[in-house]
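What you see is the complex with one protein chain gone and the rest in place.
Letters A, B and C mark the chains as written, and numbering starts fresh at 1 in each.
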Amino acid sequence: MIIYKAKYFLRETANNLWQYKTRHFFSLTIICLSFLIVGLFLAISNNLRDRADDLSKNLVIVFYLQKSLPAAEQDLIEQQVRHSPLVADVRVISPAEASEKLLQDFPGLKDILMNLQTNPFPASIEATLKDPRTPYDQTLRFITEMKKNAGVEDVQFNRDWADKIQSLSRLAQAVGFFLGGILILASFIIISNVIKLNVFARKSEIEILRLVGGTNTFIRIPFLLEGISLGMAGSLLSLFLLLIITKIFPVYLGTSLGALQELISFRYLSFSQVISMVAGGGFVGFLGSLSSLSRFLRI
Amino acid sequence: MIIYKAKYFLRETANNLWQYKTRHFFSLTIICLSFLIVGLFLAISNNLRDRADDLSKNLVIVFYLQKSLPAAEQDLIEQQVRHSPLVADVRVISPAEASEKLLQDFPGLKDILMNLQTNPFPASIEATLKDPRTPYDQTLRFITEMKKNAGVEDVQFNRDWADKIQSLSRLAQAVGFFLGGILILASFIIISNVIKLNVFARKSEIEILRLVGGTNTFIRIPFLLEGISLGMAGSLLSLFLLLIITKIFPVYLGTSLGALQELISFRYLSFSQVISMVAGGGFVGFLGSLSSLSRFLRI
Amino acid sequence: MIELYHVWKQYQKPGWALSDVTITVKKGEFCFITGPSGSGKSTLLKTMYREVVPTEGQIIIGGKNILKIPDHKIYLLRRNMGIVYQDFRLLFHRRVFDNVAVALQVIGAPMKDMKRKVFIALRMVNLHHRIWDYPSHLSYGEQQRLAIARAVVNNPRILLADEPTGNLDPKLAVEIIGLFKEINKQGTTVIICTHDKELIRQFGDRILFLHEGKLLRKDAA
Partner (left out) sequence: MIELYHVWKQYQKPGWALSDVTITVKKGEFCFITGPSGSGKSTLLKTMYREVVPTEGQIIIGGKNILKIPDHKIYLLRRNMGIVYQDFRLLFHRRVFDNVAVALQVIGAPMKDMKRKVFIALRMVNLHHRIWDYPSHLSYGEQQRLAIARAVVNNPRILLADEPTGNLDPKLAVEIIGLFKEINKQGTTVIICTHDKELIRQFGDRILFLHEGKLLRKDAA
């Protein structure tokens, strides 16, 4: 008996889907679009986070040391920096390296520097922060403490950089939550409404089913299956489109982007993200049809 | 008779809109969302273009002059730069200014520069380009010609900057066209489908109207009015939401954004953009319902 | 007024819903069509207002071959007809008033005129007390009467009624056919499909008998 019913439900769902194909096609388009945009932002935010991580590797505090500081004291300072819980990596830059770096940035200064008898640059220690999101006051406390050391003559910490990265990731998150939330909600509303429309269109049929003795569950299951298939089909389709876009979009924008190309390079979603998109689609579909059913078919 | 009919059509449209209020609410939500996203991108691209224009003001070519060049020759070069059709503005930077600027960027060099007897910096001429979108080869030709001048020792032109600005505006355009196109199309499909659904739901009514002698036009006009009102209401609503977002979003992100805040500062659309959004909504609605009518009610 | 020449109709192979039907109904005639269920009565009526296009044959109404009228001009034919459908075809989302008024709205009648005419038509079928109610709140027989009111509101030149008394009690049925007879006396051509032998016996000026799509007996008035 259960097998006969299961068969009936599947046949019924397929019938429903086929009969209102125009409506389903249209809703599928919109659901797919919504999920596509969610997927796009997921991909963008993935890439932004990667980029932010890349950038955070350059987030450094530079401690300029006193000129002609004894090597022992220099080591001591280096050790102190290295042991701070905030610091991930430490690099010591000799005066020669510093001079070379300046020359790279300002080739025009070459003559001047060559003419000097001694290297005017101090040695410095570059400390890379572990976490770019470290609160600013913690960093500041660390810097103040280091400054107490007589060997440290000056400290440079580019706060702007840290702020920019932090706010970039916050922005990506905010936009993602905002748009994603709206669009998932939209998909939910769409599915709920499509099912509601189908229920409406089948109002007389449903009434007949009730009148010949159909249970509520019996009447509802095909609609639930319909919602779930819509949601899952929509998200699957959007994943497929996303795949195409991540392959084609960079090619379309081509080399003209130069430096920016790297910033918007699209990488595909991770496996777990793909899985949760599909499952999310099914779940949204399930909830959507459930919500429209509970209102229309009294429980 | 025409007045009676006009009254009838308006009543009929209002009836239709009211009767399927759930369906219309849902479609309105989606149309509004589509137009909202179009509006958002319009606003973003407005702001990006402003920003690009701002940045382009900094797009300069620097001509380093020979040290101790006679003032007359320096003037000659300045005039030559000033007369180029590519150049908008020219600024002469004296050696003293150059030294100051370097000190600002590298305070660590203070001691060194102070210890030097003479100012090691050459004078330079900064030429701001008129149009940041000037093709690179034109700029290059200009530079090559200037280099022939014996008084010009070196030329610096940051190509990256120009490229970045150009590609940024190109990116905004591409994204705008892409998303905007998709979403306007989506709105069109939605309206067309909603009207189709309404036509479907009123199939028996339409049949009855035909059977009692209604003309095609008579049957169609209420549906056309319905589509137009949907489209216009959707775009109007989205403009209102956009207004709220442009006021609230920056406050929400608040001061935490630092330098980036400026980059995403939202300005509202221009008056002509507002008008064309509303008109576009009405037009999309008209086309949407027309397309669904021609298929369902044979002409 | 209404002339059918060798009309054939096939919906699906095999079998013919109408086969070789030739009828002439003169202006002002009062005519019954009868026959068993599925014999083609409704189909015959439908060909007259071109809901159904015959497979073969010609139909001339008021001197015009209605099969030659282009689709977008068909409304001109129907504006001269009042039709009672076997399945009523009411606007279930409109009030009783609007259901009758719609026949006047399509020709752009002024509101005041409309109200008066609608009320008169509803009073004829004894439904005027339900004028602002919805059809779904009417009993089945009341719905049938509403369908009749819509058909007569516009003083049509031709009145076609498909089983207009199937859901009415015998007393009311006689009243309704009496009403049709009344309208007929004012010059309207009336054709009624019915199973009701009693009605045919009482009012039957002319009876057309259909059987499996064929016309069996032609009784002249």
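Keep in mind that, in the parts below, a contact is a pair of C-beta atoms (placed from the backbone, for glycine too) under 8 Å apart; a residue touches a chain by one contact, two chains touch by 3 or more.
All figures in this text were calculated on a predicted structure; none of them were measured in a lab.
Engineer: Which chains here would be touched by the one that got left out?
Structural biologist: Every shown chain touched by the left-out chain: A, C.
Engineer: Taking the full complex into account, find the residue in C:M1, C:I107, C:I131 or C:L172 that is in contact with the omitted chain.
Structural biologist: C:L172
Engineer: Consider the whole complex, including the chain that is not shown, and state which of A:S94, A:Q138 or A:T215 touches that chain.
Structural biologist: Of these options, the touching residue for the absent chain is A:T215.
Engineer: In terms of residues, what is the contact footprint of the unshown chain on subunit A?
Structural biologist: 1-2, 4-5, 8, 19, 204-205, 207-216, 218, 298-299
Engineer: Where does subunit C touch the missing chain, residue by residue?
Structural biologist: 11-12, 34-38, 42, 86-87, 133, 137-142, 144-145, 162-163, 166-173, 195, 197
The working rule: only the chains that are shown with their structure count from here on.
Engineer: State which chain is most central when centres are taken as means of Cα atoms.
Structural biologist: Of the chains present, the most centrally placed is B.
Engineer: Taking mean CA positions as centres, which chain lies farthest from subunit A?
Structural biologist: C
Engineer: Taking the mean of the C-alpha atoms as each chain's centre, how many Å separate subunit B from subunit C?
Structural biologist: 63
Engineer: Could you tell me the distance, in whole angstrom, between the mean C-alpha positions of subunit A and subunit C?
Structural biologist: Here subunit A and subunit C have centroids separated by 68 Å.
Engineer: How many angstrom lie between the centres of subunit A and subunit B, each centre taken as the mean Cα position?
Structural biologist: Averaging C-alpha atoms per chain gives centres 24 Å apart.
Engineer: Hey, what residues on subunit B touch two or more of the other chains?
Structural biologist: none
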